[in-house]
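Note that one protein chain of the assembly has been removed; the remaining protein chains are unaltered in position.
Right after this comes chain A.
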Amino acid sequence: MDAIFSFLQQHLEAVYIVILSIFLGVEVISRVPSVLHTPLMSGANAIHGVVIIGAIIVMGEAEADNYLALVLGFLAVILGTINVVGGFVVTDRMLEMFKSKKTK
């Protein structure tokens, strides 16, 4: 219990962010035409690629002789970047098609 309390105190801002973000996420998505489900999922997929920032921090803080951290961190940076870049590009490709038919 103590652990939870002191954690809450230390991370009060973060806890607020989490709670508000939950409601925001629900609010933002609530009315989407089913046509957009796939691109939206893909876009959200790209956004959770922010995890790359954690990977960069891990990589950038790894000591030069800690090979496990170096290798895993390196792998994490690669995978995270694939998630971000691939995610946004795929979403853009999907949406490009929507646009081309709209201008018709």
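The working rule: a contact is a pair of C-beta atoms (placed from the backbone, for glycine too) under 8 Å apart; a residue touches a chain by one contact, two chains touch by 3 or more; residues count from 1.
Throughout what follows, contacts and distances are computed from a predicted model.
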| item | value |
| --- | --- |
| Candidate names "C-type cytochrome", "NADH-quinone oxidoreductase subunit N", "Energy-coupling factor transporter transmembrane protein EcfT" or "NAD(P) transhydrogenase subunit beta"; UniProt protein name, chain not shown | "NAD(P) transhydrogenase subunit beta" |
| Contact set of chain A toward the excluded chain (per top definition) | 2-4, 6-7, 10-11, 13-14, 17-18, 21-26, 28-62, 64, 66, 68-70, 72-102, 104 |
